[in-house]
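The structure that follows is given in the form of structure tokens.
Every protein chain except one is present and positioned as in the full complex.
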Amino acid sequence: MTPQELAHACAAAMWREDRARAALGMHLERVAPGEATICMQVGPAMVNGHGICHGGYIFTLADSAFAFACNTYGERVVAAGASISFLRPATLGMRLCATASERVRAGRNGIYDIRVEDEAGQAIAEFRGQSRSLGTRFFEEAP
Amino acid sequence: MTPQELAHACAAAMWREDRARAALGMHLERVAPGEATICMQVGPAMVNGHGICHGGYIFTLADSAFAFACNTYGERVVAAGASISFLRPATLGMRLCATASERVRAGRNGIYDIRVEDEAGQAIAEFRGQSRSLGTRFFEEAP
Amino acid sequence: MTPQELAHACAAAMWREDRARAALGMHLERVAPGEATICMQVGPAMVNGHGICHGGYIFTLADSAFAFACNTYGERVVAAGASISFLRPATLGMRLCATASERVRAGRNGIYDIRVEDEAGQAIAEFRGQSRSLGTRFFEEAP
Partner (left out) sequence: MTPQELAHACAAAMWREDRARAALGMHLERVAPGEATICMQVGPAMVNGHGICHGGYIFTLADSAFAFACNTYGERVVAAGASISFLRPATLGMRLCATASERVRAGRNGIYDIRVEDEAGQAIAEFRGQSRSLGTRFFEEAP
């Protein structure tokens, strides 16, 4: 398997194990070693009475791109922590995309930066995730 | 209105404007000036195939306690940012409670600490939120 | 040794190994299991041309209180990361005190909150530190 094929195989395994993301209407647009893009539309259940999307859903979208990006090397990796800055409100009906890129991996730890944008490419939020490898693998042998 | 009555009135207004939290099964247990506790059960839509709750839902619970705690003074306040550390996994069926307390308010900015615990009082996550006042109020006059 | 005696013994060992903090004029006011207070005066080398203290020195003071607080149980613990919010400027001649308290310990990880205040008790900065135990100890046997 090439690194790109491994990244795809890990993403496929994660998607199979987890229908929560699909239930929120998330769509995996792209995955590559250390990178992922996931998009989602802001639905009625995600907004308050003023039509503003809850920060929790923006976090969840960014966190998902983070999870797919750090799980592209065959090892199972989890989020140890994250921070998010909310830059502009997201509103009902908006299509948001979260793009994760790897900042660094050192030992079992990694740092990933995720930007959440609207359709016009305006930054809605910036997220930084700290990952930690569990030391287990997705596949015992080549899938 | 006493500060406690004002905190209750703000919480009631926020709850009316927003059915997203109720849809997740969140329940406001307690609110006081600068403080709030919200509880939620980890449901099937919140977990992956291994029964582990997504970090996004834990964040959302903590973020909600944060929102109620900082909106207890009559002024409308939003989240500017937040960070979270995931300490132990939460699993399907667990009842989680998030308790927010105010660390500091300085000008239009505030910092709130939120602990998410399981029924046994074990820490699941620690969240720190940065709030920013919008400069508008919940009630033009006494409600 | 009682927990309080152990906290003191660890602090004494750390102080002996490290003259950098003393060189900055830091003074350890108090130490107890999971807690520490360190004070420091803002000196001429710490300020810019407008007399405002650099954030780096405020961070260093808070980080020191954090280090003493998390190293009170006999195990050697290091900082894995930290975040800081700057709330008010500190100025030349001000005496700052950083007070660290333990938020949680879970396995090898811990979270500590440190507030930096001026003489009047006004918050200058809020710091949150993530600690990680090295698995080694200060003393092979009782010191």
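First chain written, first letter: the chains are A, B and C, and each begins at residue 1.
Note that in this section a residue touches a chain if its C-beta (ideal position, glycine included) is under 8 Å from a C-beta of that chain, and two chains touch if they have at least 3 such contacts.
Model, not experiment: these values are computed from the prediction.
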{"item": "Touching residues on chain A - with respect to the absent chain", "value": "83, 85, 87-88, 103-104, 106, 109, 111, 113, 115, 123, 126, 128, 130"}
{"item": "Chain C residues that touch the omitted chain in the full complex", "value": "16-20, 23, 45-50, 54-57, 59-61, 63-64, 78-86"}
{"item": "Hidden partner interface residues of chain B, rising order", "value": "81, 83, 130"}
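Following the convention adopted for this analysis, only the chains that are shown with their structure count from here on.
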{"item": "Chain whose Cα centroid lies at the greatest distance from that of chain B", "value": "C"}
{"item": "Whole-Å gap separating chain A and chain B, where each centre is the average of the chain's CA atoms", "value": "23"}
{"item": "Shared interface positions of chain C, touching two or more other chains", "value": "83, 130"}
